[in-house]
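With one protein chain removed, the remaining protein chains of the complex are shown where they sit.
Order as written gives the chain letters A, B, C and D; numbering starts at 1 within each chain.
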Amino acid sequence: MALLEVRDLTVVFQRRGEQPFTAVDGVSFDVEPGQTVGLVGESGCGKSVTSLAIMGLLPKRGATVTGSVKFEDTDLLRLSGNQMRDRRGRDLGMVFQDPLSSLNPVITIGVQVAEVLERHQGMSRKKALTEAAGLLDKVGIPDPNRRISEYPHQLSGGMRQRALIAMALACKPRLLIADEPTTALDVTIQAQILSLLKGLVQDTGTALIMITHDLGVVAGLCDEVNVLYGGRVVERAERHELFAEPRHPYTHGLLASIPRLDAPRGERLMPITGSVSDNIPWDSACAFAPRCPNALDVCREVTPEQEWRGSRLLRCHNPVQPAAAETEEASV
Amino acid sequence: MALGATKKDRIDALAKSSVDDSGVSLAASAWRRLRRNPVFLVGLGITLLFVLVAAISPLIAPHDPSARDLIDQVVKARNEIPPAQPGHPLGGDLQGRDFFSRLLVGSQQTLMVGVLATLFGLTGGLVLGTLAGAIGGWVDSLVMRIVDVMLSIPSLLLAFSIGALFAHPNQFTVIIAVATVQIPIFARLLRGSMLAQRGSDHVLAARSLGVKPGQIVFRHMVPNSLGPVIVQSTLVLATSIIDAAALSFLGLGNPNDAIPEWGQMLGTSQEVLDSHPALSFWPAACIIIVALGFTLMGESLRDALDPKNRR
Amino acid sequence: MTSATEQAADPSTVDESLVSVHDLKVHFPIKRGVILDRTVGYVYAVDGVDLSIRRGETYGLVGESGCGKTTFGRALLRLVEPTSGRAVFDGTDLSTLRGESLRLMRRRMQMVFQDPMSSLDPRQSVESILVEGMRAHGLDEGTESTGKRLRELLSAVGLASTSLRKYPHEFSGGQRQRIGIARALAVKPDLIVADEPVSALDVSVQAQVVNLLEDLQQEFGLTYLVIAHDLAVVRHISDRIGVMYLGGMVEEADSDDLYAEPLHPYTRALLSAIPVPDPEIEDRRERILLAGDLPSPANPPTGCRFHTRCPWRQAERCDTERPVLREILPGHKAACHYAEEIREGRILPHEVRAEVIATDLSSDIEISTPASVTEIV
Amino acid sequence: MLRYTVRRLLQMVVVLLVLSLLVFAWLRALPGGPVSALLGERATPESRHDLIVQLGLDQPIFVQYLKFLGRALTGNFGTSNGVQPGTTAMDLFLTRFPATIELSVFAIIIAVVFGIPLGYMAAKRRGGWFDNATVIGSLVGIAVPVFFLAFLLKYIFAVKLGVLPSDSRQSVTDATRVTGFFVLDGIITQEWDAAWDAFRHLILPAIALGTIPFAVVFRITRAAVLDVLDEDYVRTAESKGLTAQLIRRRHVLRNAMLPVVTTIGLQTGALLAGAVLTENVFAFPGVGQALALGFERRDYPVLQLLIMMAAMVYVVVNLLVDLSYALIDPRIRTR
Partner (left out) sequence: QSQRSADTSNGSGKVGGTLTFGAAGAPKLFDPFYATDGETFRVARQMFQGLVGFKPGTAQAQPDLAEKWDSSPDGKTWTFALKTGVKFHDGTDFNADAVCANFNRWYGQKGAAQSDAVSQYWVDNFGGFSDGAKPSLYKSCTAKDAKTAVIELTAVTSKFPDVLGLPSFVMQSPTAMKKYDADNVTAQGDSFTYPSYALEHPTGTGPFKFGKYDKANNTVELVKNDDYAGDKVKLDKLVFKIIPNETARKQALQAGDIDGYDFPNAADWDQLKKAGFNVAIRPAFNILYLGINQKNVPQLRDLKVRQAIAYGINREQLVKSQLPEGAKVADEFIPDTVTGYTPDVQKYNYDPEKAKSLLKEAGATDLTLNFWWPSEVTRPYMPSPKDIFGALSADLAKIGIKTNAVTKPWNGGYIDGIDQAQADLFLFGWTGDFNTPDNFLAQFFGAPDNRLTTGASPWGQSLADSIKAADAEPNKDKRTQLYQDINKKVMGEYLPAVPVSHSPPALVLKSDIKGLVPSPLTDERFGSVSKG
């Protein structure tokens, strides 16, 4: 049975005097225990909002969340504020993108880690601090006993991200959500953090939802990948399958448009035309249609439904044919 | 909010709001939000009304505001002033002048105090700030030293001191006193934004294009530094009116009240507050409302220009 | 791109390097003082870089954030005053130019910025943005020819000619970057320094701009210095690549050679750290994980700047003697004492414990307490 | 930190020196001054001339300044000739300064005690009617001229209702003086009626004086809390499942207090200026009243000292605020 079952998750933002805006539009996916699931997509496609909705961290006012988020049979969306507080940090951990702004600047790292333990495991401050030092050590922060009494600004970017991870994992949650945990970091540091996450997930059996726009990160880390576009999942597949044969024109386009370190030089990139701002509402069309090289008339008239194509879930009227991929590229 | 506590840090923080142009254009998005902001609209409404009254007051004022028409009805010894009567809806003041006309025409002088004080402060600040921000080096150091000394005296206190320094107080010295304290603020503000602008990419781009330095300053740096300056100006309009009233109260204002001005009307009628509250009430109410109008506008402008609120 | 490479590689070109930089240093003073400022130290942002860029080629500069790439690019264009060293542009020593002559020289070397929005003056229409540079160099010879030129520029960067009246905020990120590129092109430069031209853009848009840069190079015979931290992008568009680490150049090679056989330990680590969107490769890859973070450029390690994190670090020389950039293979330089040994596998990597690095506070938080006398109350 | 403090203090000395020169030169350049003040209506051209020579006012201004500086270094800033004639300026400052501090402290207490909770509440209810009402209310508070407010308060509560005293610091005449802070003195000496009496005298002026700081503290608190509520670390704290109370106390308020502390420091300026108006209305014998009278009566020795002291107090308070800031904000402390 899945650890987390997200069903038809929809988030609508309503600001005074503005049109309601559907940031997440019927997203469904499962996360099995110990599994790593990736959510990828361009900026603004609703990745963060999805994760915040799962964590119950969206603002109460202005955001309407519907659908269901079953965590071990409890629908998180139905829990009261206090019940949710009991869950967060204990069953669900989260790591954010910008490690500096995500840490409270005026409280020591030690206390920030320890307060989770105090809250959920009822430890005394002293014991929690000792434990915190242990956690910091575990995420690879050198000299943890000194670090616990330091402040976030005294740590380097990588260390801060490690501290955030230590915090999220302090109570051994069964699900960890990492929202672009490496975007703010340099590649060499990113590699450190990714390998740390990978190791921790393996060791503890924690399930991981990895949110990123970097397909490379997903390729190395995730078991299953969800590609989001305009708030909907447009393609889902096991990672080998997805990268070997991207079927949705969007996924396909993404892969073709990034320069690859291992590809022979001189090959021209195949950009997706237009930009995210060109998309149209899903209501009666495919949001990607205006940018899609494969678009048919139907794409602009009928909303594509999500359907299984073998082991992969697709939302497309005219997916890229596996064999056709080469020819198509040549013809552009 | 910048760290650090001095007044200059505050100013610098405001100055920074001029950079960070990520996303939509400053003015456009600010205006978009302002248009729907009731606070701003109320402020704007008040301000427009006030300006209108000031513009047409000489036409609609029923009497000459300095004519002592009702002097016969003034008996100081019995504390009598002309009561409301036909043709004089609010009666007369301590010198038998039509109070309603004075109140109407007073808007002109009050507006003038506000506008001129702001203008002088702004001009002084612009000159100093542009010098400091554009030339840099020792000019910058020198200008900023002067500015810092001025900033180290609480501003209203500085205004009082300057007001006291004039041997011959009049409307103009009041304006100077009120404006002078704004100069260092504007100067620092402008310099702050200019420095921020100087390091900004689009100025760098202009430099790398080989645009002449003078043009860079006047076409790129100055215009883009104006956002916070406008905010500050709006607030200064309000504070200078209130400050001018305080100067009048301390006897540092224009002692000649032939031409009415609200701050001065309020300052002089304090002593008969209990026997003739109306003489204080009306100018006070006018000042409060006008200052409120400017403040509401300024504060909502500030909010609108704050990059944090941009979405 | 290929043709550009060929052209650049053509030995018949008389003076083949357009730009050459010799021992360029940029040290930013750190000032503190009780009453008057004293310089208490320097940020060694760029600390002795040599490089030359051939006519028509694309030179890529990569490195981690804070290693001095931007500063180098700006110092090259004299937008930052170099502390020492010189840059020769097409036979002219830029460091000898002053005032008007420097300003006129700027026509030939242009810059494209990372953040397309902040590099465009929000108050200028596209037309005025484009004309400004032309006017500064007397290239606007009458309304008609200017109009024609503007339309050419717009079509070259793929913008509609209706864009002229619009303002930057009315465009998407990719389009803004195109405006930035058009602005650089407007003055018909020889060299374009592109500082992270695509890193602020969405992945899908990145490709459009990368392609555009390539097309323009072909069309106008431009020479590029492309600065980026994304090695994949740099490798894609560059003919040659220089790798910077903490203010110094650690390796320089043709871009294929660099990928095929990185010689410097840092480059190796860097290459191995970059994720590739291919699970097959990812699963097989051996990662060289570097310990710790980039040291502060205000207090760089002695000897080899990289020795604190280097898995191949040796007991001798590494922490005392700064290696020079030397040619190890033909056209392939590296600044490592043991490059050959490592290449031949005679030295094997070992584990490095992260050193505790005093982080450079000034770089990541903004504290407005006065840092100098120019800031006092 | 120490370095920083020393530097700021040295800078202050420089500022004060420059200021003293400016104030000195400026005041001397004006007509009137000590001679008029000392001789009054009875002055004759001859007596005027004699006095000018006697006081050395005919010497070059820089000689006078140096002499002044020499005296000033020994604490002698001259004798008041308008505010409290015959009293030395220093003595006048020393006897009156505690009054102003006492008043300002009460005003700040009022500002803080009401401003911070209301600001927090408004931020929490952002956009709601409570928020809008308090925001507009605070702006009205800023727009009301202080002296007018003081007059109204006094008129209503002292004159009409007679529930609070209208002037001075104390009615009890035989209270023992220890520190110069009357409320404190009363408590120390256990003269409870004296303490209570002094306290009652403070209420109205403190409210008048505290209104603007209150409005400002309120607005800054509100803005700061709004900012902090948007901060990523609050979201992090939420994601850790911390209790609402803990988040409010440890994560929101603590960070929001930083700008508020700054503001309180900045309000010293407003307080000093406000004291000039308020003390004048309430005949409260503090430095503010002395300044107002000094302006009115052109009491140059007093003005000179008080303006310099105001600058010094302002700079020192801001320094203290900066230092206390460092106590709350480790980013500055660890520099």
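Operating definition for what follows: a contact is a pair of C-beta atoms (placed from the backbone, for glycine too) under 8 Å apart; a residue touches a chain by one contact, two chains touch by 3 or more.
Bear in mind the structure is a predicted one, so any value in this text is a computation, not a measurement.
Asker: So which shown chains sit in contact with the chain we cannot see?
Answerer: B, D
Asker: Looking beyond the chains shown, say which of D:Asn132, D:Ser171, D:Thr189 or D:Ser324 touches the absent one.
Answerer: Hidden-chain contact among the options goes to D:Ser171.
Asker: Touching the left-out chain: which of B:Gly43, B:Gly96, B:Gly192 or B:Gly210?
Answerer: Hidden-chain contact among the options goes to B:Gly96.
Asker: Of D:Ala37, D:Ile203 or D:Leu253, which one is in contact with the hidden chain?
Answerer: Here the residue in touch with the unshown chain is D:Ala37.
Asker: Touching the left-out chain: which of D:Arg3, D:Arg71 or D:Arg125?
Answerer: Final answer for the missing-chain contact: D:Arg71.
Asker: So that we can see where the missing chain sits, which residues of chain D does it touch?
Answerer: Where chain D meets the chain not shown: residues 30-45, 47-48, 50-51, 54-57, 67-68, 71, 76, 78-88, 91-92, 95-96, 98-99, 154-155, 158-159, 162, 165-174, 177, 180, 182, 193, 197, 280-283, 285, 289, 293, 296-298, 300-301.
Asker: Kindly note down the residues of chain B that lie in touch with the hidden chain.
Answerer: Touch set of chain B with respect to the missing chain: 68, 71-72, 74-79, 94-96, 164, 167-170, 251, 255-258, 268, 270-275.
Everything below uses one rule, namely that only the chains that are shown with their structure count from here on.
Asker: Between A-D and B-D, name the chain pair that shares the greater number of C-beta pairs in contact.
Answerer: Here the pair linked by more C-beta pairs in contact is B-D.
Asker: In whole angstrom, what separates the CA-based centres of chain C and chain D?
Answerer: The separation of the two C-alpha centroids amounts to 54 Å.
Asker: Cα centroid separation between chain B and chain D, in whole Å?
Answerer: Here chain B and chain D have centroids separated by 23 Å.
Asker: If you average the CA atoms of chain A and of chain C, how far apart do the two points sit, in angstrom?
Answerer: For chain A versus chain C, the centre distance works out to 31 Å.
Asker: Which residues does chain C have that touch at least 2 chains other than itself?
Answerer: Residues 361, 365, 367, 369, 373, 376-377.
Asker: Touching two or more other chains, which residues of chain B qualify?
Answerer: In chain B, 3-4, 6, 9, 148, 152 touch at least two other chains.
Asker: Along chain A, where are the residues that touch chain C in the complex?
Answerer: Against chain C, the touching part of chain A is residues 42-43, 100, 105, 140, 142-143, 153-159, 186-192, 194-195, 213-220, 239-240, 243-244, 253-262, 265-266, 268-273, 275-277.
Asker: Tell me, which parts of chain B touch chain C in their complex?
Answerer: Within the complex, chain B touches chain C at residues 2-4, 6, 8-9, 12-13, 19-29, 140-141, 144, 148, 151-152, 200-202, 204-212, 215, 219-220, 223-224.
Asker: Tell me, which parts of chain B touch chain D in their complex?
Answerer: Chain B residues touching chain D: 1, 3-7, 9-10, 38-39, 148-149, 152-157, 160-161, 163-165, 167, 238, 242, 245-246, 249-252, 263, 266, 270, 273-274, 280, 284, 287-289, 291-292, 295-296, 299, 308.
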